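The complex appears here without one of its protein chains, the remainder shown in place.
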Amino acid sequence: MRALRQIVFILSKDLLIELRSKEIVTSMLVFALMVVIVFNFIFDPGSREIKAVAPGILWVALIFAGNLGLSRSFAREMDQGKMQGLLLCPFDRSLIYIAKMLGNVLFMLLVALFISPVIFVLFGLSPGASVFPLAFVLLLGAVGLSAVGTLFATISAHTRAREVMLPILLFPVSVPVILAAAKSTVHLLDRGGAAETAAWIRILVAFDLIFVVLCYLLYEHVLEE
Amino acid sequence: MQSVKSLKILILLSWLAIILAHYFALIAAPTERTMGDIQRIFYFHVPSAWVSFLAFFIVCVASIQYLRRGEPSWDTLARTAAELGILFITLVLLTGPLWAKPVWNTFWTWDARLTTSFILWLTYIAYLMLRGYTLDPERGARFAAVFGIIGFVNVPLVYMSIRWWRTLHPAPVIGEGGGGGLAPGMIFPFIFALFAFTLLFITLLILRYRANTLERCIKEIKSR
Partner (left out) sequence: MVNVEKISKTYLTSRALDDITFHAAKGQFAALLGANGAGKTTLIRILATLTRPTSGTAKLAGLALGKQSQRIRQQIGVMSHTPFLYGDLSAEENLRFYGRMYGPSRLNERINELLARVDLEHRRYDLVRTFSRGMQQRLSLARALLHCPRILLLDEPFAGLDLDARTVLDELLGAELEKGTTILLTTHDLEYALRKAERILLLRAGKLVLNEAARDIDHSRITSMLHHSVERPQP
């Protein structure tokens, strides 16, 4: 289908640029790493609190890094008016949303997959058999954050205080997703938590769906001038 | 456009209603058995919360209409509702802790309703900031509309997610069975306070809407 191919074109263009400049993923990684290390510094490793707090720290690091990645990826597009170049192309503009969102999901997932082992090592945890479910939760969380984040990044890129506006817009709206993702992670790492994990994952999926559909429908209003 | 006379009557009625509500709440209503007089904040706290959620509902509906029709009057309505809504939700966040400290021995806790109120407050702030920080006013209106819709959808989601997590707030007192029911003498003052606050809100909404509309028209004429 034409639409699908166009999404792939935009996405591969973004990935190619990122591959060359490596600007976004590295800054996200560094930032996330800093957050994790600072927290590790503050808390006493090996204590009981640590293990309960670790999943929360993971998601805090991801949301901060995610914010950074989202605003950077849009700043790059807006710079030199390239967004207009895209808007001139003859296709359904909502596809831009999907392509950008997928790109952001990918970046966030990459960072998450890198940060998780670091957290496990530093905080003395072990995922055991839950590696794949954990990756799945990371993916779902990234989708939820990117769904709203991509829309808000587009908005904030057009405001005066770009970098400041995005977290202000994003924080209140990301609470359901972050909460569900963090709870899923907690129960996943807790040996006996299979039922709760499943419940929270279902909730997370529901949130993801709601936000993706809503933001997809509203995106065109954000693009037109 | 309401005629000036009926508007004056409305203002008078609102005044009256609020004063009466004060009387009912602070004097006429019976004292609560366990919490004592501090419980009387309830008559202001809950209606304020109701009004602030109503206001955001109006923001959402006006935003949808603005995106569909493009008429600036819808945008003005959304903005007006937000300006008022943030006042009431701030009231909620101020009266809540005043009530909470003597009763639960803590100013704040992250239960479902408190957290949702806090998130609503943040959403209002973000909404108003967004308008202020966008260079092109028309674009700002559209951005705000999009955010208003998403922000409103977010509210029940926040509530549900935290509800499923934990809850500490007194069980809803109207329409639900179980502990925390209202004594018969309290029902009327509460309903009346609800009515008074809603009336006040509507009056303020109309007044502020007119002021905002005038401001918009003046700006438009100036630019020609």
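Each chain gets a letter, A and B, in the order it is written, and its residues are counted from 1.
Keep in mind that, in the parts below, a residue touches a chain if its C-beta (ideal position, glycine included) is under 8 Å from a C-beta of that chain, and two chains touch if they have at least 3 such contacts.
The model shown is predicted, which means the values in this text are computed figures rather than measured ones.
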{"item": "Absent-chain contact - pick from A:Met1, A:Leu88, A:Ala129 or A:Ala195", "value": "A:Leu88"}
{"item": "Residue numbers in subunit B that touch the chain omitted from display", "value": "72, 136-138, 141, 216, 219-220, 222-224"}
{"item": "In subunit A, positions touching the absent partner", "value": "2, 5-6, 9-10, 13, 16-17, 20-21, 80-82, 84-92, 224-225"}
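In this section, only the chains that are shown with their structure count from here on.
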{"item": "Distance between the centres, which are taken as Cα means, of subunit B and subunit A, whole angstrom", "value": "32"}
{"item": "Parts of subunit B lying in touch with subunit A, wherever the complex brings them together", "value": "67, 115, 119, 122-123, 125-126, 129-130, 133-136, 139-140, 142-143, 145-147, 149-151, 153-154, 157-158, 160-162, 164-165"}
{"item": "Of subunit A, residues touching subunit B in the complex", "value": "148, 151-152, 155, 158-161, 165, 168-169, 171-173, 175-176, 179-180, 183, 203, 207, 210-211, 214-215, 218, 221-222, 224-225"}
